[in-house]
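Notes follow once the structure below has been shown.
The complex is shown incomplete by one protein chain, all other protein chains being positioned as in the whole.
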Amino acid sequence: MEIPYTVTARPDTGLWNAKLGIWLFLASEVMLFGGLFSAYIFLRLGAEPGYWPMGLLNVPVGTLNTFVLIGSSVTVVLAWAALKMRQFRRYQIYMAITVLCGLVFLGVKLGYEYPQKFHHYGAFIKKDSLPKYEEFLGNLHLAEKGLAPRVEITGHLHHEDEHHLEITLDPVNADPTNPENDRPRFWPVKATEKIAKIDKADVEFSGVFAPKHSPYFATYFTITGLHGLHVLGGVIVFCYYLLPVSTRLYRKNPEHFANRVEVAGLFWHFVDLVWIFVFPIFYLL
Amino acid sequence: MSAPTSSESNGHDVSHDAEHVAKHIKMYLVVGALLFVFTVITVGLSYVNFGSHHNNVIVGMIVATFKAGCVAAIFMHLWGGEKLIWRVLYLTIFFAIGLFALTYFGWVDPIPGTSHWQK
Partner (left out) sequence: MATASATAHDNDHHDHGHDHHELGFWQKYVFSTDHKTIGIQYGITGLIFLMIGFCLMMLMRWQLAHPGTAIPYVGNLLENIFPAQMTGGIMQPDFYNALGAMHGTIMVFLGIVPVAFAAFGNYVVPLQIGAPDMCFPKLNMASYWSFFVGGVIMLVSFFVPGGAAKSGWTSYSPLANIADHPGTPIPGIFGTDAVVHTILNGQTMWIIGMVFLITSSLLGSVNFIATIVQLRAPGMTWMRLPFFVWANLITAFLLLLAFPPLEAAGVMQLMDRLAGTSFFLPTGLAVGNQPLPISGGGSPVLWQHLFWFLAHPEVYVLILPGIGIIAEVIANNTRKPLWGYKAMVYAIFVLGFLSFIVWAHHMYLTGMGSKVAAFFQTTTIIISIPSVILLTALMLSLWGGAIRFTVPMMFATAFLPMFGIGGLTGIPLAFNAIGLYLHDTYYVIAHFHYIVAPGTIFAIFAGVYYWFPKASGRHMNQFLGKVHFWGSFITMNGVFMPMFLQGMLGMHRRWYDGGTTYEQISSGIAFGRTGLEWNQVISTSAWLLGLAQIPFIFNFFWSIWRGKKATDNPWDATTLEWDTPTPPPHGNFIKPITVYRGPYEYSVPGESKDFTPQSEPPSGVEAKAPAHTAAH
């Protein structure tokens, strides 16, 4: 006996097997990213004021990646539609564009964003020593405005020896009382030439913007890393659907192949959906 | 090249399917464009001062939920989709919200003195 309902729908549920299967899997993925998002909420609520940074990620690049991913969601559904209408050439084109978008997304992330972070440096100043570095932190100015204090000096590591750190300052630390620096800006501003010399004794924790730098970067890298793995997985499956073996399945049973592409497309839309939430909460809010 | 072969057995009418899908192409493109626009809106609104940062978060999440809803409803064919899938999703969303909410309340309602910085 063959397994029924692999291509045609079961009348009472209206579903063929793999469609139900992928939605069940997506439900578990909602809980997976839900677990990570609940960790984000928990850690962010638990962060002392000033210890959860904003404005450290490149917003234009993130926005570009969002456009790329949304675009790929459009092209993948058009690819599926082309299959349902038995327009194979059109399907191949749209699917190839989808793969390209996925690769661009990953390339931007792994080739530009992550390496940028690994060169960006930050030093958390001990609470008792905060007044000493007021010229770089501007906390009196922030307190007047009712904003959260700054506790970190960021920039690029210029020089390090046994007792001191020298950091080429980011604009927000070079000019902390400038009202334009009160909130993060859209276009990233280049690092200044100004250098700050910091005593290591005043530093609570310092390092490049790696996952261990702070709970913010820990969550950022973990969530975007896991999301990136999902993007990669989707790209691999789509590549498989462009190979000759898949063309043969289309020739033999086009409806079955269309169903497969739909199932992979659903996974891809979910990945896009997760990014729609990830982007604002890390880059903007 | 596009002649259907063996799969429309069992009375499943593929040509009807194809028509059905063709009608939706325009909608996919429109929704795609809408999502682009709303991405710009998301970024823009994050630079508007809504009073407190808390309010900005709420606004941001509302826009994100709307965008996610468009993807789910239109691209993932949930709108007009099968009841069973909706039911699985209701269950999932309920538990996901439960996880968020109860974890949040566990944080917000502590025994005094058990947080290292909260009074």
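Worth pointing out:
All chains are identified by letter, namely A and B, in their written order; residue positions are counted from 1 within each chain.
Please note the rule applied: contacts are C-beta pairs under 8 Å (C-beta built on N, C-alpha and C of every residue); 3 or more make two chains touch, one makes a residue touch a chain.
It should be emphasised that the depicted structure is a prediction, and the values quoted were computed from it without experimental measurement.
In the entire assembly, the chain absent from the figure touches the shown chains A, B.
Only one residue in the set A:L36, A:V61 or A:A191 touches the chain that does not appear here, and it is A:L36. Of the candidate positions B:F50, B:F66 or B:F95, contact with the unshown chain belongs to B:F95.
If you put the hidden chain back, the residue from A:A27, A:A196 or A:V274 that touches it is A:A27.
Not every partner is drawn; the one left out touches chain A at residues 1-5, 8, 10-13, 15, 17-18, 20-21, 24-25, 27-29, 31-36, 38-39, 42-43, 46-48, 51, 124, 205, 210-215, 218-219, 221-222, 226. Against the chain not displayed here, chain B makes contact via residues 10-11, 84, 91-92, 95, 98-99, 102-103, 105-106, 109-111, 114, 116.
The rule is simple: only the chains that are shown with their structure count from here on.
Partner chain B is touched in their complex by these residues of chain A: 7-9, 13-15, 19-20, 23-24, 27, 30-31, 34-35, 37-38, 41-42, 45-46, 48, 59, 63, 66-67, 70-71, 73-74, 77-78, 81, 84-89, 183, 186, 251-256, 265-266, 269-270, 272-273, 276-277, 279-281, 284-285. Of all the residues in chain B, the ones that touch chain A in their complex are 1-10, 12, 14, 17-18, 21-22, 24-25, 28-29, 31-32, 35-36, 39-40, 42-43, 46-47, 49, 53, 56-57, 60-61, 63-64, 67-68, 71-72, 75-76, 82-85, 88-89, 91-93, 95-96, 99-100, 103-104, 107-108, 115, 117.
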